[in-house]
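Shown here: the complex without one of its protein chains, the others still in place.
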């Protein structure tokens, strides 16, 4: 399979304390570059697909470093633009046992928040594209980002590109004067697949059902192209140990994955994006249950990898789905 | 709440092998400065209290580094003095699974062991103080340290400052010609709170009861001011996994905390001191059961933090007590 | 000598690439906290003076880390406040040979730029103070910062506290609608000592003389309390090798220091602040020539120390002035 | 006890990614030198025995580093020779949770594969020797290595030195034109102890029984000197968590050890070699059941130590066997 | 300017000891991927040109890491193939003062040495190409590599692509039965630019003149398309300090650059490749003297950057040529 997937969204400089050091006395930060949508592109490119990420950066060496890092993973960066503004940063402190992990975001006034909507020619970007992916973070960042997202969604819809939306409601964003209900319903409407939990449904679509199946059906009634709704269930026993499973509603039934015990988590950031990438890959290449199983297994493996990017191969994911070579020493 | 707490005791240079490296082939040591009593001061200062630590150091850059490190945590270091002698050192090797953690002490002839008792004006030190904390390590170090401890305890008692004593009997100390029974009973006598297990009771107070409640009552009969006795229970499944709970006898009953499973221990050193600090904080600010619960939760969180110092906030401790946000990713 | 010095200004998180790594592919950043004025307070506290720094931070763990780091160096942090806004950041890339060192500033909208002027009671802050130090960076940051600086300067002047101003004109700042000539002359007017080069004189005071002595005299005519003007001369042979000297005009003549060859520079950031601290220390404790010599030697030694803070002792500076023990192995 | 043990086999440069980094984006490799047989010698030397390792290296600084590293552990390196060829390398990626650990071998054309058989005087090497240990890796490497192994086995047999063989069939080796059944039976024949699982029995001895006891008896019928057969059972719950036990057939019965839960594995490479060393040590110094228990406990502790070498003391192993001080903090 | 440059050659895993550690006791290696020709592509891609590198790797994670690292720098990797064979490795020890730097090569039997000549469609590779660059290392590696090089050179010549050849004679290579004089003259013949010193001329072209100008003219007489000959002069005062200059013969005269004192060398590996890239860039975009000056300045800056890749911008190179901002602190 070789598909073309376009993703859109902000990439930030991720600064993580080493090991289990705390912000308050750390002596260094490890460098990564990540963003919910770019993480999806990275997974798909790593799996041999043609993935392009659309974003903008400040025009300095750290912005260039972010571009280079995407290229490292094989992502097509030719649509990335540079404009005024700073580099968004998020600081990560990795918890342990009962101590939670923490993120301090420092992303306001970033280059992406000030993106020039006219810098992007969506007709050209979507040439040959099979899929477009965006998340609810983008319209929450700024009016410019929301406008860019809208232009992208409309173009994708017009050009017949399948759209996935990870609704991903974040309370701390949406500070530029608009709320999610002002913007999200229109953006979500042409989706083929949405990732949403009950809170996301409520905040971004006004769907207040407590029953997931009914919420999915209500979403379908609002989005005529909608084929799939999905979400993950995470049971946090501690910062070091979580259980993870996923569900996929395909218009007919609610498929469920097995639940994985993740007993020695290395880095959970990007776990949801790994799931998203797995679902896109699976739905493009296989049947619904396989897609769901692939997505959950991809996400589980992500928790064993430092950094946002899910550097695991298709083979590794499939072997986990099949229960082969799990946790062995492969020579 | 804003209270003034005075702590007394030696601070050593802690040199820890990185990760799970062994002494025998480690290539580097990580630097911390710690001591049972100073660790208590650090926690209390970190929680916004006015905590001063009393000790002495050699007058060189490493002694100064220790002072600076205390200041980093907000501890008042204005009563610290410099005198002849070396810097006490302890080397730490962090175990894993069935392999035990190890400490090699190298503390004899330290500046603190040779402390000048007359360098400290206890009337001035205890000005405005609400609480004084010492441990059984200090009188075990040298005659000078025992004399200093005695002067402090007597002054605190005379000035109406509440006293806590972590009896903490250590077989490897007491090498200067005195035994614990020569010295400890008199020092313990004016205590408001003591931390003691059955072994400590036997070695330092001559109380040989096997029933903890009876031992507490016997201690009370020897120490007229005694209001509280407490200890922790640690179940060591492996170096990586312990269960922890605590009990607090308040003269009426033996309160018990819940037991926490600590499944991925990062650093257990200072866990007892975190408990001690939690108990002091709790007893100064809340009721007995809350104090105990706060102390145990503070100690649990310490096990997730590298180094002796328990850099966790009051909020984090309270959330653990309430079971909120445990092991989550806080954005 | 034991004097009280107050400094005012923003402190930023400094993130430096290790060794000679470049921004574009660095994998980690080393953490420091620095600011031109706080660096002066750190030096003076390290030399046993009572130094308090006035600033504001965001109320999160990284803001607290900055406070703690100041305390580490012995600086009085009791006047620091927390308010809305982000942590200013500067990224540092250490050059080598012909390759320049680079700083990327990311400081807009910081907590300090949004400082609440009414959070600071200058009467109280200047209680017992001998000296107040500010720089031209502060009024360049934002209107709020300029207002705060003005309040401080006026109070110091009113209360008879000697004032030093490092004019330090930075072209990239001054982006909030005011220019230096709108604000600086009034702020500089009550100074006792100013640090200024010819460019600073021109941009901040409108003095366009090319002769330094004449510029000093013109400055004196504008600032009735002015006793001293000083600046350093840096000859950059390469990023690794500079020559450094200083001059001090004391109203009578232009004193000159010897010139030092700094052949293996470790970290030049903070070199000017080390000079400033040396000058304040010297002028408070010795005669003019000695003060100048002390300041230059302090600055030279700073270039051998990683980080912004100049952790060298008075003895080390004096020995360099006297040419004793230079570059030896001291056992 | 002080015995003389000779081991023979290739030592490679081990390059491990730090922490849980993946090959694909690691920035550094940690350096170790290891080999199945040398790891046995290291354990035995660390336990105070006289252990000599026989091998050959390329004559450059990295070959010398390997020799030095063996000396560090107290292994006699006086029989090591240098010849043409490269240094074998193996790259190690440490898994976590469900993600497997991986090894990439790069060992072809090594100096050891091109070893000069005539460089080794086995009469001299076995002077005073009590035991000789080899593994099935050596004859699988090259014809020269197989010839060297045969010369050693024949000399040991002739000189009455007890022989242990860890059959250790590796599918990826045996690429020089011979198969295991061409070579192994003759080499195994004079063994006193063999380590073999059912797969090894089948591939190297043609024994196809599925019942371990019967396989052992069949092996005995083929090897007249055979006294012991042993193997470990490893249950891989994940890369982080395994259960481990061992069995020892002594010609009469199949002894079993207890099973250990290894819940936080640090480094499993060398675990089998630690078992082997423990068995040799135990059989030379104690009874059969004790030997087996010692071997399994030694292997368990190895999993807590970074690197190939099992730097644990006899006391530590014995305490684990006895269930004393397990996972404690030893002061 | 936007040109298309194709480079061909092996890329190896570079393992460097940290700081000034020696091979014999280093504990870790830093990871880079480099090769003389790929380093040229990296520079040109970093300068905004379209550069594609042609090579082959083993089909495992470390081979993929090398591909990714090229992509990081913006090099087009779409013509890279995977085949049997190992990853070539070179170990680097960075000297200091009088102590030389050392490289241990371990490159025999690499995937590139076993490259499949038919895997590469040179018509397609050279589509739109302006320049092709190869070095004398490639035909020295193996017959297959020599054949591949010949196919490339012939195609480039046929398709009118300008060819540069860095003759780069290495005595330790050429071990597959051919000598340089068997192969190089034919390969060099269609060159537009060659990099050669007198030794290279002698070994690879049989030109034995001691006068560089005469050697250039003799080369011209053998290579009808030859327009340029160039080389650098390096004066090694110590491992830490070199002087560097270059000369460029353009058929008319021998242009000379200024000589740079490189007083604190960080990493000299790749210095020649940086020069090569600078020359290609310069000759494609400017006049001959400017091209030479640009090349030397690019090479000088490379010596300040860790790793093979010359991550410096066109602006930085031009500023060094012009003597602007040399070794300053750029804010």
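Per-chain residue numbering starts at 1, and chain names A, B, C, D and E are given in the order in which the chains are listed.
The definition used in the following text is that contacts are C-beta pairs under 8 Å (C-beta built on N, C-alpha and C of every residue); 3 or more make two chains touch, one makes a residue touch a chain.
These numbers were taken from a predicted model, which means no experiment stands behind them.
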item: Displayed partners of the chain not shown (whole complex); value: B, C, D, E
item: Omitted-chain contact residue, chosen from E:223, E:269, E:305 or E:326; value: E:269
item: From C:83, C:304 or C:318, residue that would touch the chain that is not displayed; value: C:304
item: Which of D:7, D:55 or D:69 contacts the chain that the document leaves out; value: D:69
item: Contact footprint on subunit E, counting only the chain that is left out; value: 19-22, 24-25, 95-103, 105, 170, 172, 236-242, 264, 268-269
item: Touch residues of subunit C, complete complex, unshown partner; value: 72, 260, 262-266, 300-301, 303-307, 309, 311-312, 316, 320, 325-331
item: Interface with the undisplayed chain - residues on subunit B; value: 15, 18, 22-31, 60-62, 64-65, 68, 86-87, 89, 91, 93, 102, 104, 106, 108-109
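As a convention for this text, only the chains that are shown with their structure count from here on.
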item: Distance in touch steps, counted as few as possible, from subunit C out to subunit D; value: 2
item: Labels of chains that are neighbours to subunit D and to subunit E; value: A
item: Degree value of the rotation bringing subunit A onto subunit E, based on Cα positions, nearest 5; value: 180
item: Distance between the centres, which are taken as Cα means, of subunit C and subunit B, whole angstrom; value: 40
item: Inter-chain centre distance, subunit B versus subunit D - centres from mean C-alpha coordinates, in Å; value: 46
item: Per-residue multi-chain contacts in subunit C, two or more chains; value: 22, 24-25, 27, 68, 102
item: Chain-level touch network, classified as line, ring, star, complete or other; value: other
item: Chain-to-chain touches, reported pairwise for every pair that qualifies; value: A-B, A-C, A-D, A-E, B-C, B-D, C-E, D-E
